[in-house]
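Can you read through this structure? Questions will come right after.
Left out: one protein chain. Kept in place: all the others.
Labels run A, B and C following the written order; every chain starts at residue 1.
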Amino acid sequence: MDARIVELAKTLEAKTIARRRDFHRYAETAWTEFRTASIVADVLTELGYEVLIGDDVVAAEAMMGVPPANELERHRQRALAQGANPVWVEKMLGGKTGVVGVMDFGKPGPTVALRFDIDANDAVEAEDESHRPYRENFASVNKGAMHACAHDGHTAVGLAVAEILAALRADLAGRVKLIFQPAEEGVRGAKAMVVKGVVDDVDYLLGMHFGVTLRKTGQVACQTEGFLATTKLDASFTGVPAHAGAAPETGRNALLAAATALLNLHAISRHSQGASRINVGVMQGGTGRNVIPANAVIKLETRGTTSAINEYMYNEAVRIIEAAAQMHGCQVQIQEMGGAAGCGNDAELVARIRQTAERMGLFKEIVAAGNIGGSEDCTYFMERVQQRGGKAAYVMVGTELAAGHHDFRFDFNEEALVLASAFISGVAADLLTGK
Amino acid sequence: MDARIVELAKTLEAKTIARRRDFHRYAETAWTEFRTASIVADVLTELGYEVLIGDDVVAAEAMMGVPPANELERHRQRALAQGANPVWVEKMLGGKTGVVGVMDFGKPGPTVALRFDIDANDAVEAEDESHRPYRENFASVNKGAMHACAHDGHTAVGLAVAEILAALRADLAGRVKLIFQPAEEGVRGAKAMVVKGVVDDVDYLLGMHFGVTLRKTGQVACQTEGFLATTKLDASFTGVPAHAGAAPETGRNALLAAATALLNLHAISRHSQGASRINVGVMQGGTGRNVIPANAVIKLETRGTTSAINEYMYNEAVRIIEAAAQMHGCQVQIQEMGGAAGCGNDAELVARIRQTAERMGLFKEIVAAGNIGGSEDCTYFMERVQQRGGKAAYVMVGTELAAGHHDFRFDFNEEALVLASAFISGVAADLLTGK
Amino acid sequence: MDARIVELAKTLEAKTIARRRDFHRYAETAWTEFRTASIVADVLTELGYEVLIGDDVVAAEAMMGVPPANELERHRQRALAQGANPVWVEKMLGGKTGVVGVMDFGKPGPTVALRFDIDANDAVEAEDESHRPYRENFASVNKGAMHACAHDGHTAVGLAVAEILAALRADLAGRVKLIFQPAEEGVRGAKAMVVKGVVDDVDYLLGMHFGVTLRKTGQVACQTEGFLATTKLDASFTGVPAHAGAAPETGRNALLAAATALLNLHAISRHSQGASRINVGVMQGGTGRNVIPANAVIKLETRGTTSAINEYMYNEAVRIIEAAAQMHGCQVQIQEMGGAAGCGNDAELVARIRQTAERMGLFKEIVAAGNIGGSEDCTYFMERVQQRGGKAAYVMVGTELAAGHHDFRFDFNEEALVLASAFISGVAADLLTGK
Partner (left out) sequence: MDARIVELAKTLEAKTIARRRDFHRYAETAWTEFRTASIVADVLTELGYEVLIGDDVVAAEAMMGVPPANELERHRQRALAQGANPVWVEKMLGGKTGVVGVMDFGKPGPTVALRFDIDANDAVEAEDESHRPYRENFASVNKGAMHACAHDGHTAVGLAVAEILAALRADLAGRVKLIFQPAEEGVRGAKAMVVKGVVDDVDYLLGMHFGVTLRKTGQVACQTEGFLATTKLDASFTGVPAHAGAAPETGRNALLAAATALLNLHAISRHSQGASRINVGVMQGGTGRNVIPANAVIKLETRGTTSAINEYMYNEAVRIIEAAAQMHGCQVQIQEMGGAAGCGNDAELVARIRQTAERMGLFKEIVAAGNIGGSEDCTYFMERVQQRGGKAAYVMVGTELAAGHHDFRFDFNEEALVLASAFISGVAADLLTGK
């Protein structure tokens, strides 16, 4: 079967590259992936997958960092103008741009989930001849949105895998779920799909990423380390304005509250069980020099090498913020803007993936482990699957990068697309056959 | 002579009201009063005053809170389009919109200076029928600029006084200097004229304001209390950005520096010799939640009932800000954005003004003192005159207000214009005759 | 009657000086004035006054800053050994060392209260020949207690006045209350007597002080300004200790809570209606460098030119302290350790006192007003009397000082004793006769 898979992947190569470039050209940022998701849904439908979309796979109450309604509406119209299928777009109102394709192979077997993230970054793409997407005319036409993290490639690989597995359906058992997740940037999207129960019935879950610490085509890692659990928070303080010269004592100073919070947030104690992080990255408040400032916002994130450590940081942060508001007679509203879990790969599954990698012989080098070096909300899916007795792993596929991730000159070697398509299909097929 | 003055003022009333409404309609904010100043210069010239303008009366190096060059240029063109005299505008490049009219009466006598402020507020004027300037079609056509502090009235009164004194010139001795000061809002303009030496030869200086604590037409106060010395500061902190998850220790956190400064600024000790104030009214910093913030700005003001107390506050503030930057390995740039002195009226001069007020019989009620309840940079002129042996006072002329100063519905009873024109002329004439 | 009073005062001069020196020699600090109060009670009894003491004049629940029980017991025994009357001492258990002597003159008239403070300072008296109390052998034998604020003189004057008024009783109407108040230092004692209702029936209340801003014998002021309302607070934070290297996150850091409180306390906004003060004068916490500190204490005071401003400062302080504890997961206990009101003298009463001063002709100079320049808890009595419709004033009697108040070389010119005895008696007699 490995040989058939590789053959199929090669056959699909041109189509996969074309899809990647199409997604790149029409880059869509978090919760506005109306066109991308609509294309995914169309392809899956065509291939015979049951397609779940919008409310069926995204819990509205758990969506984080959603753009305001007028922004969403603007994007909906833009997407329609760029060819999105109105039937699907209708189902994604409110930014619920997640899609899941399910195929049941009709024989007893495990449920295998593969997760691909589909959103672009907030970045203005380079426009000069040295940047291939520009030179070859697939640079983003959506100003301010750019695929600078290879999610265009992930999505294209996801569709190639969908096609390969569909082609092999007669020989597979169990069920496959292809999860196309919006809003990975800012780690905002996975939670809403997890809360909806998308992976509650999953036995094996596989995530993947191009590049990061594997910067050569031909490299692969069957597991990935360095996931930091994280929570993204905004805290808005509201006080009472007053004339700073004439009656300062009648004011309630929101900037004093926010500054006190900021200082004490950074002073949260280190944790003895692993690394922790805290950063107030943005603070804004006040209206005029001579007015006691009655409003202030801080934007922060906590992190930890485990979900428990991040939860400790989060709990400390919330208590500090609330007490700082109270200290200065202010109100405060705290809003979760994003989050990811900290988690590990299951050794047994990693070993099995490695056997597949060795057997397929696609790669020149099997690296011990990739390192994500930050936060990725695929961990929410992984953690949920593991909590319910399943197994999860996250693989990394090497590719040369034109510039670092999130750089406005980012691009990758498209030769990796066929390797990833074949490899992910191979791993899935291995799990969906035999035992 | 009192009778002639009153008569002249009445004759000028319609013209004065028309001028006030014209200034109101073409409201110009600090350092952009190209049209207003140009009209003032034209009128003074016509009346036979020697006109000093631009570089001759404004020290560029002491101008505070000047808008950026492109803003100034935009206003220059706007003013020209609104009828400003290009000859004068040419001399006011860079925002040097101060004008001084001098008339020497050819006989030995004192030099008397009268100061009028000419700039509008940063406010969007009310646009509904209940607001008279809108209803009667003299609301500001310059969006975002509005005369909400009666400086339009002050300027019109200044021109009426110019005309009255010119008419009386044969009977006057000494010299009069009519100072039309830009940029009083934000207390940014007086210092640059004082530094230029505009009042270095002045024996008596008189400032005036409509309204404030005198809210009835027919009231007058021959002195004003409650001036708070003040300094307006911006502090810009620069650190080093870093990824908050991957290498936080390589950053230099400008928000930590700014927050530490903010807290400690508010903790500056009270002063036993009088009231002091400190307010950080605005704080902004950082670029993203996951980046160690490398920039932060705080906008603050210090105040004190005397210049010495304000200087204490200022010195403490500067030391705290610089140490906060150093504490977090950041750079900081501190910029003075405005300032006013704290000062008192000379009792002897006040008594003489009161005699004039009583003699002229213009007012129903002579109030013991007005109260400015804040900061006014006329104090810089007053302080300089007093330091050099002269005398200064600040009078307040009552008028009904439609809404408080700086309110977007502000308006005042124009009947007060003629009273002020006559009174100020009378006080000046009293000083410029006999003794 | 003035002449008789002066005569009586002179006759008593030697006794008054002797009493002052006796009190000086056996100086007793706040709430431990067992011997002083016992002597006062003996003298008053002998003179025919009804004596109220202990529970009858001191509300235990309102006593502030009381020494611990073992300290009180040590002082009780010390006082008995130094000649205190055991009958009175028995009634003052727990430190209730207040005494009030009441005499009703049997004719309708006002109730006049005179207040004298009796406690010594926490100071070690100078022991060298240049210090008169040492040279003339009446320096304090109670190490650490010293009359460095002239309360020994106040008490002696109180007893002289008691004797004079008793001698005049046939000619007086109404009722006199002589209040001997403990624990003025640290402003800890007046409140407990006020709460007990000691001045609830008083029409006129008079307080007095030697020296302060009147440093010449022969000077007198019939009113005193500059009283600052104040509250003295201790806040004790309790956290959870933890090994700072091995498990810092399990601790609750009381020093972080206290330091955050300290910074924010000093940052309480100025008040536009008058002067305010805040000082955290003492902070202590922690046990070892390598232990997360689980305890911290701050000792602070708030002040204001009016009771309302001080109450504002107090309310802000309490909220800040409680929020700081909560911010760091700590408990906090706040205890009031002292307090005084801010208040003014009644002009009408002051005028009457001034007439008496002028009529008696005792003083060379009647100063417009003394200035206490700080806090004095006599204000609690004054405020209560005024709140209930009575009138109050606080006089200052001039005397040369060997060193400033609270200095370990403090001493005063005893010639002032007879002047004060006669003057206070004269003022009381004036109020207790005729009108």
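Keep this in mind: a residue touches a chain if its C-beta (ideal position, glycine included) is under 8 Å from a C-beta of that chain, and two chains touch if they have at least 3 such contacts.
Note that the coordinates shown come from a computational prediction; the quantities given were computed from them, not determined experimentally.
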item: Contact partner of the left-out chain, one of C:262, C:320, C:385 or C:431; value: C:262
item: Residue of C:170, C:246 or C:368 in touch with the missing chain, whole complex considered; value: C:246
item: Chain not shown: contacting residue from A:222, A:263, A:372 or A:397; value: A:263
item: Per the touch definition above, residue among C:95, C:211, C:285 or C:426 touching the missing chain; value: C:285
item: Missing-partner contacts on subunit C, residue numbers; value: 228, 230, 232, 243-246, 248, 253, 255-256, 258-260, 262-263, 266, 277, 279-293, 296, 299-301, 303, 337, 373-375
item: Touch residues of subunit A, complete complex, unshown partner; value: 263-264, 266-267, 269-270, 272, 275-278
item: Hidden partner chain, residues of subunit B it touches; value: 246-249, 251, 253, 256, 260, 263-264, 267, 269-273, 292, 312, 319-320, 323-324, 326-329
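In this text, only the chains that are shown with their structure count from here on.
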item: Chain with minimal offset from the mean of all protein Cα atoms; value: B
item: Chain centre separation (subunit B, subunit C; CA means) in Å; value: 50
item: Subunit A and subunit B: spacing of chain centres that average the CA atoms, whole Å; value: 55
item: Residues within subunit C bordering two or more other chains; value: 263-264, 267, 269-270, 272
